[in-house]
Structures are given as structure tokens and as C-alpha cells.
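Got a structure for you, questions after.
Left out: one protein chain. Kept in place: all the others.
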Amino acid sequence: MSAPRLDVDCLTVRFGGLAAVDDVSFSVAPGTVHGLIGPNGAGKTTTFNLICGLIAPTGGAIRLDGRRIDALPSWGRAQLGLARTFQNIRMFNDMSVLETLMTGMHANLAESLLASLLRLPSFRHAERAAIDKAWALIDFVGLTEAAHRRSGDLPYGDQRRLEIARALAGEPRLLLLDEPAAGMNPSETQALEALLETLKGRGVSMLLVEHDMRFVMRLCDQITVLNFGRKISEGSPREVRADPLVVEAYLGAKVARSLEAPP
Amino acid sequence: MITRRFALAAASLAAMVYAGAAAAQTPVTIGAIEILTGPNNKYGVAIKNGFDLALEEVNKAGGVLGAPLAIAYEDSAGNKDQALNAARQLIGGKKVPLILGPTLSNEMFAVGPIAVERKIPIVGTSTTANGITAIGPYVFRTSLPESDVVPVTLRTAKEKLGVKKVAVMYGNDDAFTKSGYDVMKAAIEKLGLETVTTETFGGKDTDFSAQLTKIKSLNPDAIVVSALVEAGAGILLAKKALGIPDSVRVIGGNGLNSPQVPLVAREAADGTLVGSPWFIDKPDAANQKFVADYKAKYNMDPDQFAAQAYDTLFIVAQAIKDAGAPNAEKIRDALGKVKHNGVMGPFSFTPDRDPADTSGVVVIEMKGGKFQILK
Amino acid sequence: MFAQQLVNGLVVGSTYALFALGFTLMFGVLGVINLTYGFYLSVGAFLALFATQHGVSIWLALPLAALASGCVAVLIDGLLLTPLRRAKAPELASLMVTLGATLLLYSLANAALSTDIRRFPPGVIDANALEIAGIRITMTQCLIIAAAGIIVSVLLWVMNGARIGLGLRALAERPDAAALMGVNAGALVRLVSLASGTLAGASGVLIGLNYNAIQPYMGEVMMLKGFAVIILGGLGDIRGALVAGLVVGMLETLTAGYVASSWKDAVGFVLLVLTLWIRPSGLFGRLAVKRA
Partner (left out) sequence: MPEFLDDFLFTYQTLIYALGVNGLLALSMYVVLALGQLSLGQAAFMGLGAYVSALLTVKLGLPFPLVLLAAMLAPALAALCVGAPTLRLSGVYLALATIGLGEVQRIFFINSELTGGALGLSGIPTKGGLISIYGSLALALIAFAFVARSKIGRAMEAMREDELAAGALGVDLPAYKLGALVVSAMLAGLAGALNAHVSSFISPNDYGFDAAVTILSFALLGGIGSPFGPVLGAFILTLLPEVLRPLADYKTVVNGSIIVLAVIFMPRGLLAWRMGRAGAATGRPK
């Protein structure tokens, strides 16, 4: 499977009079990890939701391999190979880890209603293959011991990994990760980083929103910086780090915060 | 259920106390299916009260076939499936030789075929819809069908009050009021009255102003109404509020023949005409005794459902005595021959198992909250 | 006759509007379809009935009964919906729980009070109709029309102008964010329940006075019409509820007067289905968006 190219073109969305995302453009090159960073309220998650189809844009275009996808609903985009994780984990609590991963394969699993009803050989083969693939993923993300546990009962870090594995189960061509390291302790973050490195090695394109700067700088090939809904900088981690505008945006936010907070 | 069991116990207890010799025998048990719970239970409860009052008297006088008579009540809650279950219980389980009820015509349409299938006589006391006894040769009814009463009412209104043009209103979402309307329509045509408009309403409606405003503009001599108490009272009130003159009478079917109407509509109910074989102030001695006993026992006024039930139990008891055995087939044959003189007047069945005698029907009008015979 | 029919329609419409206001307010702020709402109407009517039967003046009984219905609403909301809010249950859970509660409450009320129709004692209010240019209208009917207008104005003022309205709108749009902003969500929820319960109770008393028909299930009947009205007006839209109530009432009356009374009850539901097909956001088009 070839990794695709994602192009975001002059994307704009307004809530009431306020532009939450204002004329933002960037591209995710095939096989790369692209970071989307910015201070709180910069419009990162909104951009994310626009790309996945949870919000309709006011203007601009989103293309996957040159094909406009901004009119498609979220499931239509998922079927084209866009997978995502959520900032606040969204588990299917009652399902076991294994079932959750099989659900993740929804878009690619060829099971017709008729075949399921009649339990045709084609259905049984598909199910068996799905189960085998789920096991492989479980091993890959290190949830082997938890395979039959209820996903709602897993510890936080495991749920994060399960969510990523669920997104991977659909063999996505582009993986959108919304703050995957949020709430993780350092060792969990490290494990996550290793996981994402492996994925990158396998050639999965990723778009990453993350607050943990060191994490982003180590992982990303290219970074886009947003502030107040506008793109203020773009480039390699090194370039972005050196950009005075970025420093100002982050510093400004930090200073403002330190002023607000009592000493 | 507690009340039901209690009633049974009370009935047998009464039998023991009053009919010493008979008490030794196992009672002859007949079944009854009535609406004892749910939103329409006032009909079923009145009927049960009527049965129980008469049962007491029957057993005081020695019961039937040397044994006390008992009634096994089943609740239908106004639900057709529950009525069906009840009938099957009574026939298949309790093996009763006769069933009283059910309360509603709708329920009878569901239950009747089963009684016929099992050749068990079933006697409706409040099922006035058309076609009830046509269900089969074991279905009887003691209530005069609307088709016997309404023409009398309308003819009297035409003759005594000079009614020529009428407006018709009926509740179209209820089998009882709809079949009442069908009868009214036929009677109006037969009498050569002019119908200026026909309006409908729902049984739970409270607003009738649109229909009555229209009726007012058409100046009828009377408004013919097929409604149950709730809507009927609402119509009377709205009629007054909209200023339709008192000279325009409301002519009702069986549904308006209820002590509840004046309780709600008060002075607006005055002038309402209904036809009925029974009304609470009917002056004969049998009725006055019934009303007094009923008030003493239940601390409320009887209505016609109670009166019909009261008479029916005597008719049924007579049939069982005449049959000589608690046998369904024999009771059915005996029922067809029973002659009874009760609070509703003289009674016997037609060959088609409907009440034969309509001579008891009088047209009554509401005056000061009470029904009296229209002069 | 046409003028009289318009007045009839206005009265019926105001009744619907009066009822729908609290219903839509509850949805607009609390985000739940609370099916027990109709029950507060019955509560108000019965409380006022009992009070007037004991010689209390209707002018005292009306506000007291209405307020008491509001308290019942707060109580039921606290028992049934607060646990669900705390557990962040899906919105359909609250719909179902109130559905079950409705069934329960009406059955108990029917058992306790019987389904007999009742009426306020004679003389609680002047029942004679005024006749102006051939059009008849009673005192109660004037009261209903006035109440609908006044309550809508007050609600609109509160929601848009007053300080508390800001908190309410914050609660409606972002319950979690509202809490962060220092809005006391629990107190506001109780306030809204109280207000809508009171509205239901008041409309129950007025409806009971106007139609002289008080029954435990009177609220249930109204509820079905209420659905049509709040959907047509746009879920949560106060101005919409007033206009939609008037539209449904007027169209019903005109249908009965000039088309066929048998189709009168279909009007509201046909409007409901049409609204969903053509303009699900209701008359004024403020769509109750699903919260992500």
C-alpha cells in the first residue's frame, strides 16, 4: 500500500463571527510524520476535526492524493484510509481488546450480510483472518496479556495503545493522532514513542498533534505551527525551533500564564 | 386481585350465613370478565357491584340448584388480549358453565368467538354495539342495543319538541361511540330529519369550540351526540360557553346517560335528552329498593351499568335453576326462555339472543342535575 | 363565524404555547426531552382543585399550585436525571428514564385519584362569556392568551438580557465549560426545572379552568401535541414554541371548522413530519446540534 499525500489548502472555519481556523495550508508528504503544534486554543484540534470530517469547513479544500475529500462524511474518509485517535480516549468499553481491534478493521473486512447470516466459508475465512491479524496487532502494541479483557477496564496507558492499535487495524494510509501522549507517565511516553518510531519505519504517514515538545521534535519530519487559528511557521523541527515567531507565541503564552497564576 | 379474592370469599361467606343448607354444597361458579383496573375501570366496577348485590340476594334466597352461586371474576383491564386470556382461563381452567361480560364491545368481539368455539354461553351486560350477538349462537346480551334505544329517543324529540334539523357529533376513536353514531345516522335518515353537519372529536379531546362554532352558524334544532361522559360533558359546557341557545337540545346516546354528566357539566347539562330503559329516579318499587340497597352497600349512586348487571344476574340465576344442572348447553337453552321482571322492566331474549322487550325505554331529560321523564 | 373561529384558534394555540414553553425551555437548557413534563400539568391542576375545594381563592391557588408543581419537577429531576447527568449517560437514556417515569407516575395517579373527570367548584372564576361584536370569549380564555404572551416576553428577556440568562446559555451550550466559568450548574439545573415545572403547573390550572376537565392523564394528552409544537418551533426555541403553538392551534381549529373535524388531530403530527423533512431546525432555524 502506498502512503498518500494529504494537502490542506486555505482551510477556514468560522463559529459565529470567530475564525477558529483561518486560511491554514500545509501538506503531509508520503511516509512522513507531520507535527501540528501551537499554544492552547491555537486551533489544532479543530483542524484535526476538519480533516476527519467531524466539522464542515467554511472554506478551503482538503485533498487526499489529489482527491477532494472535504465533502465526505467522517466514515467516507475513514474508508479511504484516514484513521484517527482521540484527545479524550473513546473506547468501546464493553468489547474485549480483541473485539475492539476487529471492529477497527471494519472498513477493510469483506463480510457480506448474507455470508454472515449463512455462515458461508467466505465469512469464516474472513473472521479467522481478522482474528489472526488482531492477535498480531495485540502483540505489536504489547497488549498480549490483556487480549480478552474488557477494554473499559484497561489502565489509561493501555487504552491509549489500544486506541492506536484500533486505528492501525484498518490499515490506514494516514494516521491522525490527537495528543497521543497526553496523561502518560514518562515510561509510557517512551513506549509510545518507540511504537510510533516502528510505525514510521513501516512507512505509515502520520499527522500528530502533541503538547510534549521533546516528543514532537524527536518524532516529526516536518512541523506546522498554529496560533490563534493561523499558521505562523512551518519547517523541520530545527527550523521551527529557531523561528522567533514561534518562540514568541509560546513564550507569550507562557508569560501570560505565569502572570495569571499566583506565585 | 386482593379485592377479587375478597369478593369471592365474601360471596361464599354470605352464602354460608344466609343459606345454611346450601352452604354445605360446593358453590356453582360462573365466570365474569370485567374491567376492574385501568382507566376504564369505572364501568367494570359498577358492573361488578351490580352483580355482587344481586348475588347476595340470590344466595339469601337459597342459591341455585341447592348450592350457593359464586362468581369468579377476571380482570381484563380493558385490554383485548387480557380479556382473551381471562376467557380461556375461565373456560379451560375453571370450567365455568357461563361467562358474564366482558365490559366493552371490542372485548366481546375478541372473546365471543372463543366462547362459541367451546359452546359456553356468554352474556354481555354492557355491550351495545351492533353485531355482538351475530358472533355466534352462544353470545347473549341483556343490554338493549343502541339500535333499539336511539330511534325511540329521536322519534320522541321529533314528536314532542318538533326537531327537524340536527347537527351530529360523535367520538370517532372509540368503538362504542362510533357504533352509537352509526345507529344515530340510520335513525335520523329513517325519521326523515335533516342533518346540517356531522362533526367528530377524540375521546380525550377537551376543546370542542371549533366544531360547535360551526354548528352554531348552521342553526340546528338539536345536536345529536354520541360520546362518553368525559367528552359529552365537555361538549355541553362548550355549547353553553359559545352561546348556543338552551332551546337547542343535546340528544345523547347511552354514554350520556350517567350521573357523572351533571357532576361535571352542572347547569350546562340541563335539557339533555337520552333514551334509556333505566334511570336512577325510575319510580317503581323494585328500582327504588335496588337504588337504596346499592347506596347502602357501596355508598354511591348506581348507574345503568350496575342496574343492567343487577338484572342480568337474576336472569342468569333463573336460567341455571331452569336448566337443572350447571351444564353449559342446558343453561344456554334455558336462557333463551327466561322471563324476568327487573329494575329495567320486563325482560326476555329474542331468538337472536338480544333483549326482546323495548317497552321499558323512556326518554328522559336532565333537569337540575337529575334525569326525569320528558313530558 | 370566521372571527369566532379565529378567537377559538387563538385560545387553543395559546394553550399549546403555554404548555410547550416550559417543555422547550427544559430541552433548550438541560438538553433532555423530559417526558414527565406533562405530569406537572396534571399536578398543578389537581393541587389547585384541592385548594379551591377547601375554599382557597383561585388567585392564590394558581401561583401556589404552579410553584408546587415546580418543586415536584425539581424533585423528579433530582431523582431521575441528576444521576444520569453525573454518569454522563447518553441523551436517549434520559429520554427513556422519563418515559418509564411517566408511565409509573400516571398509573399511580390514576390508581390514587381515579380517572373520573373533575371540575373546579362553582364560582371560582366568572364563567360567563363576554360578547363583543358577536364574538364570545371567557375570562379564563383572556387570561390564557395574556399569560402566553407575558411569559414568552419574560423568558426572552431573561435568556437574552438578564445576567442569569448568560449562565443559562453557557450551561446549554457547554455544560462542562460552564462549570469551569464558575456557573453553579447544579443550582441552575434546579432553577430551570423549577421554572418549567411552574409553567406546566400554571398551564394545568388554566387549562383545567378553561375546559373544566381535570383528570390525572390530562398532561399525557397534551404531551403528544407538545411534541409537535416544540419540533415545529425548533427544539429549545422559546419564540418558536409560542409561534408554533399558535400555528398548530389555529390550523387545528380552521381544519375542524372548514375542512373536516376528523382530521383535526392529524394537523400537529403532519406538521411535525413535514418539519423534519423540510426544516428540522424548526420555524426559526436554530438547530439543536448534537454535542460532540
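Labels for the chains are A, B and C, by order of writing; each one numbers its residues from 1.
Rule of thumb we're sticking to: a contact is a pair of C-beta atoms (placed from the backbone, for glycine too) under 8 Å apart; a residue touches a chain by one contact, two chains touch by 3 or more.
None of these values were measured; they are calculated from a predicted model.
Looking at the complete complex, one finds that the omitted chain is in touch with A, B, C.
From the options A:D94, A:D153, A:E197 or A:E248, the residue with contact to the chain not on display is A:D94. For the chain left out of this panel, the touching residue among B:D81, B:D246 or B:D352 is B:D81. Which of C:L75, C:I132 or C:A266 touches the hidden chain is settled by the complete complex: it is C:A266. Taking the whole complex into account, chain A touches the unshown chain at residues 52, 54, 73-76, 78-79, 83-84, 86, 90-96, 98-99, 102-107, 109, 111, 113, 116-117, 119, 123-124, 126-128, 130-132, 135, 148, 166-167, 170.
In the full complex, chain B touches the hidden chain at residues 1-2, 36-37, 75, 77, 80-82, 84-85, 88-89, 91-93, 106, 109-110, 113, 118, 129, 131, 171-175, 177-179, 200.
Taking the whole complex into account, chain C touches the unshown chain at residues 33, 80, 83-84, 89-93, 95-97, 99-108, 111, 224, 227-228, 231, 235, 262-263, 265-266, 269-270, 272-273, 276-277, 280, 287-290, 292.
By definition in this document, only the chains that are shown with their structure count from here on.
Placing every chain at the mean of its C-alpha atoms, the farthest one from chain C is found to be A. Overall, the chain located most centrally, as judged by its C-alpha mean against the mean of all protein C-alpha atoms, is C. Chain C has its Cα centroid 45 Å from the Cα centroid of chain A. A straight line joining the Cα centres of chain B and chain C is 38 Å long. In chain C, there is no position where the chain touches two or more neighbouring chains simultaneously.
Interface residues of chain B facing chain C in the complex, by the touch rule stated above, are 38-42, 172, 199-202, 204-207, 209-211, 213-214, 216-217, 229-230, 233-234, 237, 241-243, 260, 263-266. Considering their complex, residues 1, 4-5, 8-9, 11-12, 15, 110, 114-119, 122, 127, 129, 131, 136, 138, 207, 211-213, 215, 217-218, 221, 252-257, 260-262, 264-265 of chain C touch chain B.
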